[in-house]
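Handing you a structure now.
Here the complex is missing a single protein chain, while all its other protein chains stay put.
Take a look at chain A:
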């Protein structure tokens, strides 16, 4: 269908549209018009992605003189593929209606692991080793060597791509990663480098958050993007954590050992080079004297990491004289590593700001701030000079230089925390030195500044006014949409009391109370006997889950649960968890029924859907607060309070509730689905907690369901499941229209346009 939103003709590939999608598009359109940033919350299962894609592409079609480019960021490769598949459908529709003029180029960009077609390279086990294997074949000096010596192997796909040079372009169309690989194989061109090249010309690019937020990667990939771009962060409820991760570094003793090995190897190389090709080292020295940290325009295959600091903060100065010579630089690094080693031997937890840390480095090993700041660039230059391709092996020394550069550049928003052991396991020494970034706005600031519109969207962004403060920007539009439903297919409940009417909670003082554990067990037991197929339980942490499952086992509750359903548990091991999930699904399919125990903030809570019969009920045991004794968290809270005036409690509650909303949101993925959500903690009934849930959950949370005990919850569950099992009218004939056709929209535009919501 196609319809008008103000001056834009929107092409929408489906016959009908949900009312909330329509209003979502209107808001988005206004934000694009205003060339500003926006924050939109809409529940999953309402077709957020297609609404976004179809509006933005239609918007750029309607303004052919100044088309906008769409940079769509997803969290996972799976989501990337889904987005591209939707886009393909949309593109076909647009081409059908508008003819070839509507053709666009859209592609997904991912790491080499996902795009490589060279069988010898892609068989490596992880991402880093694929990257390293690729560089071994494609680095410019390797290729130069191969030109002389045919025994040196290169990648034929890359060679073909280079040979085709300017002819190597993708014809317009929508390319998923699979399509790119197929295209690459067909033509014999390397899909990864082709995609990286084409990113600059594409109308739509779908890639991961890191390509924009992590300065190390963004400097290479996203440098050339024009200002007239719309950046979309999908599923962005954790965007502040991604930003912080991008600027945080963690050094363990293994890293230091690895770094020492790297240094030894590098000094051997330097010795060798001195003997054979001293000219190369001298050339590097001269270049550094001239103030060029890098070798001018590098070929595409030689760039691998850019400076870890943000583009605006990189110094445009010459590398200081005392680290220009390779040997001198190495000895500086050696002293630095030695210093870190010394710091790691501490027995107390230490916390200091970057300024004091730099001062103590200067005092003890004589490395000043400026030298620290140039570490990364200097290392990079040296590695190029030494023609090192195995970047995986030299990861450790990169980490060290990373830390040095960051600590030398920033004085605010960071802190250094050294912990001799994990707080929760004080017997095992596991020293770690962490550079923690506390300010999420640092990493995302260049994105806001560079691009005219940034759209942050997710199913859970409540409370929506906190994100602008955390990320320090001014949205022109921030709205939260609810889901229009033909029937009340979600049933959230707050359970405050157990079957003996005593309050239940995972609060610190109640947590280990056997009565609470028993009440939780009883709740689950009652629920598994009335809920069919799959039930998912979320606990606040692994240790809490271990404890409570143990106590259920001892009291025999677990055995009773197993009479009704099989029990599966998420562990920290990915393979094990995947296996458990697989079997869980099978148990749900064959009618045996199953319970899945999982942890909020775990892998399952973030990425796995429990839609349809895989999750008829999700129980959130407790409020998933972060581990509040963690030093990193405390430091961040302090920073937030001082800088953004965000109270500790507010931030903790916000963070806990967005996790809880994420967990329970797993259960419903489309409008035809139905599911129940139980928040089992008395604290959820308090207004300050409850009000932070997303509005699409809140609007279904009735007053009568705010203070339930186990027996009442069971009764409600029974009734709800019976009601939902009845056949229903999908079009919503009973006065509630949830699907709008083209005529409806036209009528709406002509008549009262604000009758929605």
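Here, a residue touches a chain if its C-beta (ideal position, glycine included) is under 8 Å from a C-beta of that chain, and two chains touch if they have at least 3 such contacts; residues count from 1.
What we mean here is this: contacts and distances are computed from a predicted model.
Student: Which of the following is the UniProt-recorded protein name of the chain this complex doesn't show: "Cell cycle control protein", "General transcription factor IIH subunit", "Elongator complex protein 5" or "Bridging integrator 3"?
Tutor: "General transcription factor IIH subunit"
Student: In the full complex, which of A:86, A:533 or A:681 touches the chain missing from this view?
Tutor: That would be A:533, which touches the missing chain.
Student: Which listed residue (A:412, A:647 or A:718) would be found touching the missing chain in the intact complex?
Tutor: Per the contact definition at the top, the residue touching the missing chain is A:718.
Student: Check the options A:593, A:665 or A:694 and report the residue that touches the missing chain.
Tutor: Spelled out, the listed residue whose C-beta touches the missing chain is A:593.
Student: Going by the touch rule given at the top, which residues of chain A touch the chain that is not shown?
Tutor: 529-533, 563-565, 588-593, 612-613, 616, 702, 704, 718, 721-727
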